[in-house]
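Omission of a single protein chain aside, the complex is shown with its protein chains in their original locations.
Presenting subunit A:
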Amino acid sequence: MQDSKMIQNVEEVINMDVQRSFTKIKTVDPQILIGILKTYALYNPQIEYCQGMNFVAGFLYLIFRDEEKSFKALQEIIEVNDMAEMFNPSLPKLKLLFYQLDRLLNIYLPQLHTHFKDEMVNSSYYSSPWFITIFTNSLQQQEDDLVGDRILSLFDYFLTSGWKAIFKMSLFLMKAHEQELMSMSFENILNFISERPKQLLAERDHTPEESMHKQIKRATKEMRHIQFTIERLEQEFRDSLEASNHQNNKKASQ
């Protein structure tokens, strides 16, 4: 009983999200996307469905044009990148990614980080869609069914390099607009950084002399040891979680 009720609830959300996600792209049959996401919800009851997966599934379908292949790709991507931890009910991986992004800004773009801190902007205010949809929510801007070069290139980079690609994309964006962001206040910062990547990725490179991936690499060339830093930050996050849990337990037992 519990199971069927659960599935029914998640089905409603999936139906609703799919029908309002790709309204402009006529060749994406909502029933197929619903099929992919529902299958995933049944396949992985721990996650079921998380808002944002609709964009990833839609992106994959636009590439493969095949329900089964898209499902398998979704399954694989979630598995390889530990995304189950991001989509599960308390979103633990998402909190880790927020932490890592904040600290990466702190390390590689310290002036901007200080400004953000002054303005009380932290990564959890703007980066949820970056991580949850791997920037594929930029597709909502587009009106036809040709996936743009930039998002394709970024997604390829993600497939080969994992979260490092998303962090580098984030740093690339911040660095490219550092001067503008430095002069903005809280509200403008958030508006700007939530809109800018969508515009950028939806634009077409008519003369793609340099792919998105290469642009990112070039812009972040001087940011040394990013992969190592990301790993170190994960440990740092876990240690501080453990320490605060320990503190709480101590308080509770007193």
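Keep this in mind: contacts are C-beta pairs under 8 Å (C-beta built on N, C-alpha and C of every residue); 3 or more make two chains touch, one makes a residue touch a chain; residues count from 1.
Rule of thumb we're sticking to: contacts and distances are computed from a predicted model.
S.K.: As a check of understanding, state which of "Dynein assembly factor with WD repeat domains 1", "AP complex subunit beta", "Thioredoxin, mitochondrial" or "Ras-related protein Rab-7b" is the UniProt name of the chain not shown.
M.R.: Hidden chain, UniProt protein name: "Ras-related protein Rab-7b".
S.K.: Sort through A:L91, A:A202 or A:M223 and give me the one touching the missing partner chain.
M.R.: A:L91
S.K.: Write down which of A:I25, A:I63, A:A176 or A:L190 is the residue touching the left-out chain.
M.R.: A:L190
S.K.: Could you tell which one of A:T39, A:Q75 or A:S124 touches the chain left off the display?
M.R.: Touching the chain that is not displayed is residue A:S124.
S.K.: Any idea which of A:N106, A:S161 or A:S211 touches the chain not displayed?
M.R.: A:N106
S.K.: Take the complete complex as the reference. Which residues in subunit A touch the chain that isn't displayed?
M.R.: Looking at subunit A, the ones touching the missing chain are residues 12-13, 16-17, 20-21, 23, 50-52, 54, 87-91, 94-95, 98-99, 101-103, 106, 110-111, 113-115, 117-120, 122-129, 132-133, 137, 140, 182-183, 185-187, 190, 194, 236-237, 240.
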